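Left out: one protein chain. Kept in place: all the others.
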Amino acid sequence: MTLQKVSEPAMSAPMLEIRDATKVYTLGGGMFGARSQMVALEDFSLTVADRPATITTIAGESGSGKTTLAKLVLGFTPLTSGQIVFEGQDLATMNRRQLKEYRRNVQAVFQDPFGVFNPFYRVEHVFGLIMRSFRLASSKRQARELIEGALNAVGLYGADVLRKYPHQLSGGQRQRIMMARAYLLRPKLIVADEPVSMVDASLRAAILDVMLRMRDEQGISFLYITHDLSTAYQIGDQIYVLYQGSVAECGETTKVIDGPRHPYVQLLVDSVPEPDPNQKWGGDIELPEDEEMAGSTVVGCRFYPRCPHRMEHCLTRHPPLYHVNETDHRASCYLYDPDVTVEQPRAGGS
Amino acid sequence: MTTADEHNGGPVVLDVRELRVHYETPTGDVVAVADIDFTLRKGETLGLVGESGCGKSTAAMGILRLVQPPGRIVTGKVLLEGVDLLGLSSERLRQLRWTKVSLIPQGAMNSLNPVMRVRDQIADAIRTHQDRRGNAALRARVMELLRMVGLSGRVARMYPHELSGGMKQRVCIAMAIALSPTVIIADESTSALDVVVQRVVAQTLLKVKENLGMSMIMIGHDMGLMAQVVDRIAVMYAGNIVEIAPVHGIFAEPMHPYAQMLIESIPSLRERKPLKVTEGITHDPRNPPPGCIFQLRCPYVMDRCRTERPLLLERKAEHVVACHLYDPAEGE
Partner (left out) sequence: MGRFNVWDTPWLNPKLIIGAAMVAMIILLGLLGRVFWDADLAFVATSPLSQPPPGFTNLRGETGTWAHPLGTENAGRDMLALMIVGAPNSLWVGFVAASIGMGVGIVLGFSAGYVGGRLDDVIRLMTDVTVTIPALLVLIVIQSVVREISLTDMALLISLFTWPGPTRLIRAQVLSMKESGYVQMARLSGTPTTRIMFQEMMPNLLPYLAASFIGNAAGAIIAAIGLEVLGLGPQRVPTLGVTIYFALESAAILRGMWWWWGLPTAILAFIFVALLLINLGLDEVANPRLRRAQQ
């Protein structure tokens, strides 16, 4: 798997390009009430190459904007500004036919393996929908074969699961059926939004394994959206860590998690509970309450209130992404701005 | 019976013996909790770990006698400081609940009353179980509790929807410790929270436990979190406790094949390993197989496992496991 150095031209034409995507939600109000704005995602850019297939992790906690990103890429909500370009075509300008083609190429696996099934129908209904929409098979027999093949690829058998109702299957089985459904379409990209967080620990490996095999054997790329850094570390190629709507750090997954540069990412990696009783968490940490309750409206770097390395300069404007070394490992922090003199950490820093 | 535990550490505050809970269904009883034994010492934190559906939450409800139909407690003794909770009258038990043993149930933060202010809800919990304080004393106690869990006084006047997940969970902790119980049971208290918030809440729980000298049972499925927080771990599978050991011991050398499987499947943040794929519970909960409950998934299954149920026996110091592999007669 090759990395792209930022200065070199792309290895192959980008499949998906997100350019400076911004999504602002207006909340509240009514006819006479005041409205407030919430910036869910700001100036987000990302490129997924056509080849080789990669798993790009979008990591973040709640409020980071990762769910918004999923909705934007899947076309469930429009951008406020910026562009999402798929194989050269801007998502916002697609007509119905192009949108259907987009749906064929960009699929999803969601977090809740129960809610995605219509409780009124048996499980086979989800396959029926795509069979009909995309005319994947020319006969019933061919359809059955395709479905069986997809189920086998995820470790299931049609006879066991197809005629059951969703509530009769386990969470792991349901999630695998969703992966089989996505597999059936042979999309170019699958947006996997927290696919294993609601699945038992012992079954997670099975689902992640399916993702890896789909990447390696079918050339399907993934946008793996999660808050769990451990699973990201195991399967992600590239990682983008989001914090309150902006990228805090991005680069090759192992490099970012082994050596995080952004203070937030350092805190995050440090807080993942290590399954080794000899390596406990460093010390107690505090969370300032305004931070907890609402996204900070501070101008400049949003991590300022919690940052142990904060400086005056951080309040001027939101830091752009700086390279931390020669690869594409970048962090959005003034500590890495070659023109800024780093002040000594303040005594009162949290 | 786990005899090892009585030798070390402080006095035993909670002694659960052969607790069995069944759920009635039209086609037969589901065994949710099958004769579990464990003890809890003063000041220690015991982690109860297992995948979803293994019966750990049911066990917690059983201890507090909060099991609702169609569930029912079949047999067992739950000795809290020597008093059998399962043999008490409802009135006496109600007096003990919250004052001696309290519970932070699963999803507690979503069960906060949305139309009551935080201080009123905490006050309510106190008043329901011990209605002797006057208003001023009550208010002071509420503020003190909020401080103990690291929340500012401002939170008292707020409504639950104004708080973040971590703050709501800490309010639930405040309610559970309000009457300074001896034992607190925390069921999946950090499951729905972000990584950093999870750390804050877990550390809050520990701090509070230390300061008040309480003992805690922490129920969850995140082994990583357990490693950070608990003193001993009890591993549960399909209603049975299969291994209990000090936390260092179980991570260094897990003895039961299921415990080994659990620990191996934890994704690491240190190195990339090939993923180990396993299946979920495979037997019908209405019809558990005779003999060892884990036989259908065990890579080391022997003939004996299919007929004879292994007992929870001490195989190393303070390390008990229910598995025929460690029977000296077998010589594995």
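Letters A and B name the chains as they come in the text, with residue numbers starting at 1 for each one.
In this section, a residue touches a chain if its C-beta (ideal position, glycine included) is under 8 Å from a C-beta of that chain, and two chains touch if they have at least 3 such contacts.
Here the structure is a predicted model, which is why all the values come from computation and not from measurement.
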Taking the full complex into account, find the residue in A:Phe86, A:Phe110, A:Tyr183 or A:Tyr240 that is in contact with the omitted chain.
A:Phe110
Note that chain A touches the absent chain at residues 74, 76, 100, 103-104, 107-108, 110, 112, 114-121, 126, 129-130, 132-134, 165, 167-168
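One rule holds in what follows: only the chains that are shown with their structure count from here on.
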Averaging over Cα atoms per chain, report the distance between chain A and chain B in Å.
33
Sort out for me which residues of chain B touch chain A in the complex.
51-52, 150-152, 154-155, 162-167, 194-200, 202-203, 207, 221-229, 247-248, 251, 261-263, 265-269, 272-273, 275-280
Touching residues of chain A toward chain B in the complex: what are they?
61-62, 155, 170-172, 200-206, 208-209, 212, 227-231, 233-235, 254, 257, 267-269, 271-278, 280-281, 284-287, 289, 292-293
